[in-house]
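Some notes on the structure that comes next.
Yeah, one chain of the complex is gone here, protein chain that is, but the others are all in their spots.
For chain A:
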Amino acid sequence: MKALVFSRSPTRYAATRTLSVVSSRFNASVSPLDFTTNFELPNRNLPYQQCKVLLSGICGSDISMLDSSSSRYFEDFTSFPFVPGHEIVALAPNDDGTKRRVVIEPGLSCIVREISPLCDYCSVGATDKCINTISGSLNSGTQTGYCHSTGGGWSENFIAHPSQIHDLPESISNEAALMIEPLACAMHGVLRAKPKADSEVAVIGAGTVGQMTLAALFTLAPEAKVSALARYSNQAELASSFGASILRSNDELRRTARRKSKGIMVANRVMGGFDTTFDCVGTNETLSHALEITRPGGTVILSGLPSPMRIDLTPLWHKQISIVGTYAYGSEIYEDKTIRTFELAIQRANSLGLERFVSTIYPLEDFEEAINHARNSGRRGATKIAFDPASKVSHTPRKAS
C-alpha cells in the first residue's frame, strides 16, 4: 500500500537540517521521508484494528521533525522506521464487516499498549502523562505517527487500539473531524490554564495551534478577554471569528499588555500584562515575548512544540511567572464532570466551524508540495494541510456555508 515512511538516517537528518536553514522549501530528495507503494503494516491481532485513512493532517510537529529542527528529546521514545501522521480521520471496521467514520486519539498509553497494571497516571485517566511509552505490546512511540508498530495517518491504512477510536456523529464532516485532535490539544491547554472570567488572555501565534486555542477559549472560557497575535490577514480573520482582538505585531501586543493591565512600559519591558499567555509557536522569540507581556504572578502556557532555545529567564524570575507545559490530551474535569478531552472536542466541534481551517488536501504522491505548503502555510493563506490517500489530485475542500 501507499505510505510515506520516515527512516532514521543521520546523514539525511544533517542534510535536511542544513537545507532547512538556507531554504524555505522542503527537499524530498535529501529528507528521511520517502514515498513508497509497497508498505506493509506489521501484523497485529485483536483487539487492534486496521483502519482506513480518510484524511490525515500535517502538524507543526511533523514539519519540525521533517526539518530536523525539533528537539531530539523524542528520538528515544520513537521507533524507526515509522509512518508519520497523528491527526487522523478514518474508517474503522464494525463487527458485521461494515465500516464507520472515526477520529483517532493517537496517544499510545498503557491501555493501548496492553500494559497491566496501568501506570499511576493512566489509572486516573491522565494518559497524556503516561510513563510507559516504550514498553508493552507496541514498539516505542508516544503517539500513532511516531511508532513503527502502528503505522500512521500518512498511508492508506494503520492500526489502532479500540480505546483510541472515537466514533464521529454524522453531523461532523471529515474536514471538521480532522481538526478534533488539535482542538483536543488546545482544550487540554485551556483547561490546564483555567482562565477566570474577565481575565486577560493573550494567544501568540495564529497557525493551527493558535487557532484551536482560540476556539477552545471561545467555547470553554467565553468570558475571558482574548487578544491574539496574528501575522497574516487570513489568520487574523479566522481568529477574529472567535471574538479575539487582533494584534499584528509584537509591539502592538506589548502595548496592549501594558494598556489592559494599566501597567507601565519602559523600553520593551512591560510591568503589568496579561494574566495568561499561550505561546502557540514555541520558539525563542515567542517564549521571550510571552514572558515580556505576562503580568507578575501570571502564567505562560507553552502549547506549541518548543524548539531548542536559549532564553533570558530574568523576567520569569522577576515577575514570578509560571510556565506551564501542555501536551496532548487525557481526561478533564469540566463543569464538575470527568470527560475525555477528545469527547469534549467532538461535542463542541459543530459549534466551531472547524472545516474552515482545512485549506488544501493533497494525495500522498504530492507530499513534497504538500509539505512545502504546510511549511509556509501562514504566508500562503492556509491553516491546515492534509493528505487524502485515496485522492488523485490536490484540492481545496468545499467550505460549509
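To be clear about the criterion, a contact is a pair of C-beta atoms (placed from the backbone, for glycine too) under 8 Å apart; a residue touches a chain by one contact, two chains touch by 3 or more; residues count from 1.
Note that contacts and distances are computed from a predicted model.
Trainee: Leaving aside the chains on screen, match the unshown one to its UniProt name from "Sarcosine oxidase subunit beta", "Sugar ABC transporter permease", "GDSL-type esterase/lipase family protein" or "LarA-like N-terminal domain-containing protein".
Mentor: "LarA-like N-terminal domain-containing protein"
Trainee: Of A:T256, A:S359 or A:N372, which sits in contact with the chain we cannot see?
Mentor: Final answer for the missing-chain contact: A:T256.
Trainee: Touching the hidden chain in the complete assembly: which of A:C51, A:C130, A:L247 or A:L344 does that?
Mentor: Residue touching the chain left out of view: A:L247.
Trainee: So which bits of chain A touch the chain we can't see?
Mentor: Contact residues on chain A toward the absent chain are 245-247, 252, 255-256, 258-259, 262-265.
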